[in-house]
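Every protein chain but one is kept in place in this view of the complex.
Moving on, here comes chain A:
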Amino acid sequence: MSLLRGLLGMELIGMWEKLFLDCQERFALLDSALILDVPLGVISRIEKMGGATSRGENSYGLDITCKDLRNLRFALKQEGHSRRDMFEILTRYAFPLAHSLPIFAFLNEEKFNVDGWTVYNPVEEYRRQGLPNHHWRITFINKCYKLCDTYPALLVVPYRASDEDLRRVATFRSRNRIPVLSWIHPENKTVIVRCSQPLVGMSGKRNKEDERYLDVIRETNRQVNKLTIYDARPNVNAVANKATGGGYESDDVYHNAELFFLDIHNIHVMRESLKKVKDIVYPNVEESHWLSSLESTHWLEHIKLVLTGAIQVADRVSSGKSSVVVHCSDGWDRTAQLTSLAMLMLDSFYRSIEGFEILVQKEWISFGHKFASRIGHGDKNHADADRSPIFLQFIDCVWQMSKQFPTAFEFNERFLITILDHLYSCRFGTFLYNCESAREKQKVTERTVSLWSLINSNKDKFKNPFYTKEINRVLYPVASMRHLELWVNYYIRWNPRIKQQQPNPVEQRYMELLALRDEYIKRLDELQLANSAKLSDPSASPSSPSQMMPHVQTHF
């Protein structure tokens, strides 16, 4: 029986099953044993193919394009006009926003024994980093999102900058996204600061407060007398931004800062690149021209540049002992990629399951990566130029790192794929809306379930058995094409030609050994217990030679 299962809450699921049961005879294409599990949220586009006069076996039906690179084609029979109903119902529930319906996360009544919304508490996270300290303070100036509507309520800023300074700086930064602290190095106290571009414009405007503010940031760290600014964009784009009022920090104005461009392209380039990836793996995976087709997508090249940028940020902070400011245009796409990846390289805490959840929650969700616009949750406008796989690209970078350092991460590949699946599914509230203020307005934490509830209530499934906790280890991946790979298990997983990887044999064997070890330890404990019982028993033969020897405690 073919079944397109939508995650629509109990009564709706009933209805769906009925609908598809009615149609089952008409799914000529599908194998009888096949069950498709397609969350409706993942649907990007529904199209009718063929018309009443179409001939040929599979020429009439529905074509469904998914956000996770999957394409589904349902061949139907022309009689009975069932297609119109199906099309309408599918469209209505796949794109609820266009039909004034709520997103599924608000209807979902799943219960978990862990509440994922409590995972991230900004005050706790900053306290973990050792903040506030005498250089940095926590401010609630943005409590009502008045200073900056796309920033979180709680911000960490230099101690010496007054609230008034912050307001003035906000006028000079795109969308008021002022430079605020993301991460502080536990030893050398250098910091990673994020913001948006300065509003320099064609005329080369200046803002004394902004200049002084960056200087104050520089002064929090006295090991190096320059502040490093990384502009994620290619140089030409940064220059071009002046025409629309933006720009970058030129060194004749910001004397104590060095500016570097990281050459990472914009959201449109990334979107087109991913489209090309889809073209080379569906419906057929290239054989002899695989490598050149892969190169022509530029996808791995973009990954390389993002990783390279993050390595530079991390290295600057760790060995260059210089504080770093990172921005792009608005500071919510490339900036989020760079700061979060650099933090992942520098801080082993973020490589644990909970640490990674906090990282995503902090650098992406709270700092206003526009998930709603980039993914288009519940929105039917599939060609929207705002959509772009920026977060996917970040997860791909994390995957590349975990591939290069298979013992450094507590989580496994499944964890990353699960995050990506629910990025689109709309089953959880985690990735809904563009910023914290919008989420607060919609009471997302009260009305929806967090993705972390699902993951944390079943952590074992997402654990990497090889994980070895190494505090203070800085992790520099090698950002070379010699090591970067296309993530076959994610991008090509729907292609029946590519067989899903069997469970990794090294991992499998390791798990067997772990089980064996635990069993032996138990047996040994039992033996020891029996032994000591014998020892304490006075009736036991006193002449036993084993008793004459000093008892050696075995430690585990």
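As a convention for this text, a residue touches a chain if its C-beta (ideal position, glycine included) is under 8 Å from a C-beta of that chain, and two chains touch if they have at least 3 such contacts; residues count from 1.
Rule of thumb we're sticking to: contacts and distances are computed from a predicted model.
Hidden from the displayed complex is a chain whose UniProt protein name, among "Myotubularin-related protein 12 isoform X2", "NSE3 protein", "Eukaryotic translation elongation factor 1 epsilon-1" or "Histidine-containing phosphotransfer protein", is "Myotubularin-related protein 12 isoform X2". Only one residue in the set A:A98, A:V123, A:C144 or A:V236 touches the chain that does not appear here, and it is A:V236.
When you scan A:I311, A:L344 or A:L359 for touch with the missing chain, the hit is A:I311.
When the omitted chain is restored, the residue from A:D115, A:E354, A:D386 or A:E440 that touches it is A:D386. In the complete assembly, the contact with the undisplayed chain comes from A:S174, out of A:S174, A:S322 or A:S450. Within the complete assembly, residues 171, 174-175, 199, 201, 234, 236-237, 240-241, 244-246, 263, 265-269, 272, 285-295, 298, 300-301, 304-305, 308, 311-312, 314-315, 318-319, 328-330, 333, 385-386, 404-408, 466, 468, 473-474, 476-483, 485-486, 488, 492, 497-499, 502, 505-507, 509-510, 513-514, 516-517, 520-521, 523-524, 527-528, 531, 544-546, 549, 552, 554 of chain A touch the chain that is not shown.
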